[in-house]
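Encoded as structure tokens, here's the structure I'll be asking about.
A single protein chain has been removed from this complex, and every other one stays in its place.
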Amino acid sequence: MNFILIAVAVLGAIGLIAALVLYVCSKKFAVYEDPRIAQVNELLPGANCGGCGFPGCGGMADALVKGADAGSLDGLLCPVGGTETMGKVADLLGMAIANGEPKVAVVRCNGSCELRPRIAEYAGLRTCAAMHACGAGETACGFGCLGCGDCEAACQFDAIHINPETGLPEVDDEKCTACGACVKACPRNIIELRKKGPKNRRVFVSCVNKDKGAVSMKACKVSCIGCGKCEKECAFGAIILENNCSYIDFEKCRLCKKCVTVCPTKAIHAVNFPAPKPVVTIEEGKEA
Amino acid sequence: MYGVMIALLPALLVSFFYFGIGSFIVCLTSVVACVFFEWAINKFMLGNKQNTILDGSAALTGILLGMNLPSNLPIWIIIIGALFAIGVAKMSFGGLGQNIFNPALVGRCALLVAFPAQMTSWPIPGHLFDYTDAATGATPLAVMKQAIKEGDVSVLDQLPDAFSLLLGDHSIGGGAGTIGEICGLALIAGFLFMIWRKIITWHIPVSIIGTVFVISTLLHLANPIYADPTTVILSGGLMLGAIFMATDYVTSPMTPKGQLIYGICIGLLTVIIRNWGAYPEGMSFAILIMNAFTPLINNYVKPKRFGEVPASK
Partner (left out) sequence: MTSKTFRIGGIHPEENKLTHEVATKVAALPKQAIFPLGQHIGAPAKPVVQKGDKVKVGTLIAEAGGFVSAPIYSSVSGTVFKIDTAIDATGYRKPVIIINVEGDEWEESIDRSDKLELVKDHPELTSEEIVNRIKTAGVVGMGGACFPTFIKLTPPPTAKAECVIINAVECEPYITADYRLMMEHADEILVGLELLMKGAKVTRGYIGIETNKPAAIELLAKKCEEVFKGSEYNVEVVPLKQRYPQGGEKQLVDAVIQRQVPAPPAIPVNVGAIVQNVGTAFAVYEAVMKHKPLFERYTTVTGKKLAQPGNFKVRMGTPMKELIDACGGMPEGDNKLLAGGPMMGKALTSTEVPICKGTNSVTILSGDDARRKEPQPCIRCAKCVGACPMGLEPYLLAKISEVKNWEKAEQEDIVSCIECGSCQFTCPAHRPLLDNIRQGKATVMGIIRSRAAKK
């Protein structure tokens, strides 16, 4: 019996002393952190994707609290959580938020295996970065998509995949959070974050080839040849032709699609629009 | 891989000559089991489209595992050993090139710990047609351990002389062992072949054997209950371990200096475990312990960079 009592007493004493030491340390060496940071961090999605531009959700929470103290939350947006999350955070911090337009990643190249023929076989390390450093790639277009999937590897949301038939990446707009990882990964800056648009509709030039028209046509059937017809057609001044390639400014574009009809190489794409209704012609003088 | 297998041929053939059908069955089972497990794990658990069994690494693990086992080990135990070696020590770490520990040694040590009785009954060479019922005897290492424990030098008289140990002729009593460790000469032949074909470099085997030689000499001179250095080197799995197991690419350091440090530590640990540890054989444990230190050695022992050398004109 004695042994048990002694054992219990000794162990109990050790436990008490250890607890005391830990308590003193936790008080003496405590780092003060604003409790709001932890609360904001709770509201954030926790994906740590870096799309906000800060190192993880912890970094963003820190920035948000600092912003609240400075007086404004402008420029701080979590693309994954979107307006909903920002609203909750703003409520917690007692601030108003600026409304950010949702964006989505857009692949600006349509040079599929069929439309942009291969002229050589690349036998090296199959990443876009390596192929880009080696030369123009397997086709005659030195600006187009290389199809090795660096963008797919960079995406943490499973939102972009290379289509094995076309050799081009395809973005799933439901999953895309516009974090920008694929934009950074692409060595040719083919992917751009553009406004998602009303009803998920958008118009963009699916080509970034800066060679002269004759050269780019030889390389790819649907390249932008820099003819300028779209620039002339646009009533809203949204299209700029620079370096033999057109670019549509998504802030100014009204989705009228006139540029799509005039483009001779079908390089301008209109996404998620309803199919045009079949035109019915009524002949004069005939009864139904 | 296949170069190493050719280097192992002399030792294998000598073992078959001494241990007979038992050794052949053990080695064959080990190889077949290892290759099978690698194929099965690759196909069913990892879903790899390509199967890596043709690169020879599984077969080599099988041969080395077999050479570390006594020739009377039942087949079912060998299969468990192969599963451990390939499944736990190699595939679970990520397959070829990713394992931390030498798979054959992990298999052998797992068996030693799980089946100590079967793993420490050593058949005497010469009984060519006996398998699991072969007559057993003491190994030179067991004799040396006994001498140290009893503090009695005369026990060492039971040991075969160094020359017979070299050739593997254990007809003069007290000469059993695992399949691979029997003939030092055959192992040395394999070593020379691998050096010639540039499969391995001299650093690891020479540093291990050198360290053991030096320390054994010092111990022997201090107290004759410790066996003389040539006997120590030629007995047990030291030669096999130093030449074939410790030089495994995946688990050994990447720089010559690192390899020397690795070898010296293995030699040191082997001597310590053999003389003062519980087990008579310390080589496998020494190698496994140093395998764990290899990443650390790789991190701190860097090759001499170009330009670090000051002008020597």
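For reference, chains read A and B in written order, and residue numbers begin at 1 within each chain.
Just so it is clear, contacts are C-beta pairs under 8 Å (C-beta built on N, C-alpha and C of every residue); 3 or more make two chains touch, one makes a residue touch a chain.
The structure displayed is predicted, hence computed values, not measured ones.
Chemist: Using the definition of touch stated at the top, determine which of B:43, B:197 or B:302 touches the missing chain.
Modeler: Of these options, the touching residue for the absent chain is B:302.
Chemist: Where the complex has a chain not shown, which of A:38, A:96 or A:120 is the residue touching it?
Modeler: A:120
Chemist: Looking at the whole complex, which of A:62, A:211 or A:231 touches the chain that is not displayed?
Modeler: A:211
Chemist: With the missing chain put back, which residues of chain B would touch it? List them for me.
Modeler: Against the missing chain, chain B presents residues 52, 55, 57, 95-98, 249-250, 254-255, 302-309, 311-313.
Chemist: In terms of residues, what is the contact footprint of the unshown chain on chain A?
Modeler: Given the touch definition above, chain A has residues 119-121, 123-125, 127, 129-130, 133-136, 138, 140, 142, 211-212, 215 touching the missing chain.
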